[in-house]
Structure formats: structure tokens, C-alpha cells
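Read through the structure below, which is laid out as C-alpha cells, and then see the notes.
In this view, the complex is presented without one of its protein chains, the others remaining in place.
Lettered A, B and C in written order, each chain numbered from 1.
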Amino acid sequence: MFPFSFEWIWDMSHMVFHGGLWYALSIIGLGMTYCILKSVVDTVQGKGGDGHH
Amino acid sequence: MKKAQEHTAPKKYGMVIDLDKCTGCGACMAACMAENNVPFREDETDKNLSITWLRVYKLTNGKKFPNADVCYLPRPCMHCEGHHGHSPCVSVCPATATDYSYDTGIVSQIYTRCFGCRYCMAACPYHVRYFNWWDPVWPEGMEKMLSPNVSVRTRGVVEKCSFCFHRYQIAMEKVRYEGRAELAEDEYQTACTQACPANAITFGDLNNHDHAVYKLKTHPDAFRLLERLGTNPKVYYISSREWVRRQGDNYLENEGKVVAKAH
Amino acid sequence: MSTVKAKDDGAGGFIILFFILGFVASMILGWIVFPKLLYSQKEQPFNFDHAIHMDMVGACESCHFFRDDGTFSGIPKLAQCIDCHQDVQGFTKDEEIFVNEYVRNYREVPWLIYSEQPDCVYFSHSAHVLSGGMECKTCHGPIAETETSRPYEYNRITGYSRDIWGKSMLGLKKNPWDRMKMDDCAECHRENGVKQNSAQTHKGACFVCHK
Partner (left out) sequence: MDTALIPEGRKRCPLWQFVLFIAVVGAVLLWGVYAMILCWLKGLNQTNMNNAYGFALWIWADLAVIALGGGAFFSGFLKYIIGKDELKNLINYAVIIGFICYSSALLILAIDIGQPLRGWFIFWHANVHSMLTEVAFCLSCYFAVLTIEFIPLILENRQIDKVRFFHNLSHNMHHIMAVFAATGAFLSFFHQGSLGGVAGVLFARPFGFREGVLIWPWTFFLFTWSAAACGPCFTILITKITEKVTRKKLVKDNVIELLAKISGWMLLTYIVAKIIDTWYWAVVTAPEAGFTMMDFYSNNPLYGLWILFLEIVLGGIVPALILITPAGRKNKATLLLATVLAVIGVCVNRWVMVLQVLAVPVMPFESWFMYAPSWQEVATTILPLAYGAILIAIAHRYLPIFPQEPELNPVEQQAG
């Protein structure tokens, strides 16, 4: 799973597989980070009160 | 540090089992169990739940007396080479707990790595892989008789025949101590080979011209189990009986005479 | 907005203090409490002075030798020690314990082996020392210079010696003998081109170091 683990090899199949994996994980991670940070900023700016958009 | 390692030609350990000699006595099974710390249960009636690295199958020709005939077929792990080490079980293991060595041709199983998904068991058509459904329990005092050369397995992992690889490791110690380059044929033999009273099992390096198995595998009556599936096993069988050879693989009706493939 | 801000300023100090306290607490937990919880200590049966023995016998091989079948003797058995230690030599308390409790009763000393690997590991001294020409020190460190036996530490969960994971909780190492994990064996094997013959990993096959 990580480049320092014994099973890791820098070959095509590993790069494709882990490339896909880390790509998906980063989208999920970055997406959620964005949502949470933006929500914090929005809340501080006083948006979204009273349940109205 | 010296870089002079053991630069010897890759070996391909394998077996040739002469089915015409096998009497089905089961000495190989007993020797294997004792050698490899194989756990057993009080009630072993259900063979699908117990562990037998080497299992002797009974084959029948399905005919009535006086033409009835039986054949006993010992089945260790075939240590399939597949295509460049791509044996059925090795590539499917998700945690790299099983591996194929280009140096010895042996398919290893690491019990401490295995987490018991059993995918390898589904992959193996020979049923050589066994799951530890229970924790091993030895009769009082017997745990002191366990071999320190083979690690004991716990509940929930898969195990299988290793061609007594620990014997190779031990033999190599002496080879290094004496400063030799190569292991002699008789220095590394599996427990089942030595236990067989009929000398039905021959073990050695299939690549080595001087080893007995090298010649035996080219015997006209030699065959391998399920060869046409592409498993490329390293265990050969010899039988002079056509019906036995025919049971070594699946054939459609009207398929030609059974001849060993070139290998 | 201004009221909200004023409130924040009041709470800010507390939050920072809380954070610092939490940080310190977790550091103490991670670096002091956790290792104590994870590892237990045992003392060796009595102290062993490697340095003094080295002065007497001269080399590691005098006591830690290869047998004729190529296997390694490891920690000497009583039979070897007896040659010199039939009677109490010198004035240390440890020597007294050794002779009176073990030699006189023909009892083997239950030494705790710092470098003991788990059951699934196969290690060949002949491959490393005889074929590889490695020094004892490379893996065992300067143990020959020690005068006292340090306490034996073992993992409470696995029962393995702490020398396997190493002293550093993060598993970091400076010297080759600081850690004896699979990756350390693999690293050295890779550097020296030892049997990179695995079909799966193109590194060392499992059945080089495993049994």
C-alpha cells in the first residue's frame, strides 16, 4: 500500500493499481476537506442561519 | 561484506511418484504429519475438515471382478509453476502470504502472513490447501515432540505441503560449512520420500541431469495431474496402466490416446 | 459580528491552553506510558560480562561456534562453560550464583535471548558468517564490549524481544543492529543481491527467511 512496504514494486501493475487508489483517495479526502473548511468559513461569515439558503 | 553469494543454477524441485509401486500403506502421510507438526483431531472421520498435507487417494477403474483394479495416488502439493511462477494459488493471495521461488521452484506458505481468506483454496484444483478450522491441540506431552524446524500454525490460517523446505534449509547449513557450492541429491529429501517402504517416491531437482527425477519425468508412462489446465505442476506420476493415466486429467469422449506432453 | 469576535477572544486563551495540555499529555502517553504498557522487563538469571570473557578467550567463535553439520551453537551450553568454571573464579556475586546454582547442579542457565526471532523465522548463521563473511557486530552490535547484561524486554502482546522492533517506538534506526525486523533483513539482502527470486515481489522469496 505504501512505497516502504516489502510488497511494493515500482512496476506497471503497481503504478496503475496504486495510482487509481491514491487518485480516488485524494479526491475523497480533498473533497471532504474542502467541504468542511468551506462550511467553517461559511459559518463564521454567518451564512446559512435560520435554515434558509 | 562479500558479495559472493550462492550463485548456482536455479533449481526446480519436484517429485516422481511411481503409482505401480505404491501400495497405499500411508507411511508417507504419517511421516509427513510427524515431520511438519501437522495438527490432528480426535475425530478425523470428516476428511474435509482435517489436515493432510499429503493425501493418498484411492482410484478405481470402475469395473467388476475379475477386471476390477485399484490404484493409490499420493497427492502432495504440486508446487505448480504455472506460467513463470503464476501458479493458481500464488497470484490470488491478497496479502502475499504465498509465493513462488524461482530458486527452488517451491510454493511457500507463510502462516503468520495469512489471514484466512481462503481464496487460495478456491483456486487450487488439487485440494492441497488446508484450513485450520480449529486451534491445534496435541495430546498431553506431545507438544514437546514438535519439530522446532517447522513453525506451528494457529487457527484461521491456510497451510500446505512445503516439500519439507526446512530440510533444504538445514542441508544448506552443512553445504556452506563445508564450503561447497551445491547440495547433493541425497542431502535434501522429503520425509515422505524417505518413509515410503516401496520406494515409490523419487525427489530431486528436475533441472539437474544427474538427479533421478530428471530421467524419470521423461518416462513414456509419466503424466501430471490436470496438466491441460495449465497449472504446470512439478509432481509427476508414472503408471503402466492406461486407465490410471486417463484419470490424471479430464478428457472428452473420443479424445485421443493419453500421452505425456512435452515438458 | 463584534460581539462574536469578543467572545472568541475570551475563549482563545483557554483553547490554546487546552491544546497545549492535550499535546503534552498525548506526548507523555505515547513516549512514556505506552512503551511501559507494551513492553515488560525481565532480568537475566545473573549478570554476564562479555568484556572480561573477550580478554580471556579472544574471539566470539571460542564460545559461539559452528557445529560440524553447519548449524550454529548460539548461546553456549553449560558443558562448554564448565571447562573453566568448575570452581568459583574471581569474586563477583554473579560468578557465585553461576557456579553454586547451575554448575554444581548441572542445570542449564535459562538465558533470555535478546535477538530471538519469532517462531516463523529461519535464520542461518552459516549463510551470513561463512558464506557472506559478515561480522557478528553487524547484527548484534558491540555486545562483546559490554560488562553487564541489560534487562530483557519483551512485547506483552506478541512475547517477542524488544530488539526486534528496536528501542525507538517509531521503529527508526541508526545502526544495523538497532532493529531486526523483516524489512531490515530484506533491505540488506536487496543491497547485496541475495536471492531476489520471488515470483510475487521480485525481492527475496518468503522461503529464504521463513519456515
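Criterion: a residue touches a chain if its C-beta (ideal position, glycine included) is under 8 Å from a C-beta of that chain, and two chains touch if they have at least 3 such contacts.
Keep in mind the model is a prediction, meaning the values are calculated, not measured.
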Left-out chain, listing which of the shown chains it touches: A, B
Of B:39, B:88, B:105 or B:204, the residue in touch with the unshown chain: B:88
Residue, one of B:27, B:73 or B:150, that touches the chain absent here: B:73
Residues in chain B touching the chain absent from view: 46, 48-49, 57, 59, 73, 80, 88, 91-97, 113-127, 129-135, 154-158, 225-226, 228-231, 246-253, 255
For chain A, residues in touch with the removed chain: 1-2, 5-7, 13-14, 17-18, 20-21, 24-25, 27-28, 31-32, 34-36, 38-40, 42-43, 47-49, 51, 53
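The rule we apply is simple: only the chains that are shown with their structure count from here on.
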Chain pair showing more contacts of the two, B-C and A-C: B-C
Whole-Å gap between the CA centroids of chain A and chain B: 47
Centre distance in Å when chain B and chain C are each reduced to the mean of their C-alpha atoms: 37
Centroid spacing, where centroids are CA-atom means, of chain A and chain C in whole angstrom: 40
Interface hub residues of chain C, defined as touching at least two other chains: 200-201
Per-residue overlap in chain B, given as positions that touch at least 2 other chains: 96
Residues of chain C defined as touching chain B within the complex: 66, 68-71, 118-120, 122, 124, 126-127, 130-134, 138, 192-195, 197-201, 205-208, 210-211
Chain A-facing residues of chain C, complex: 1, 182-183, 186, 200-203
Residues on chain A engaged by chain C in the complex (per definition of touch): 4, 6-7, 9, 11, 46
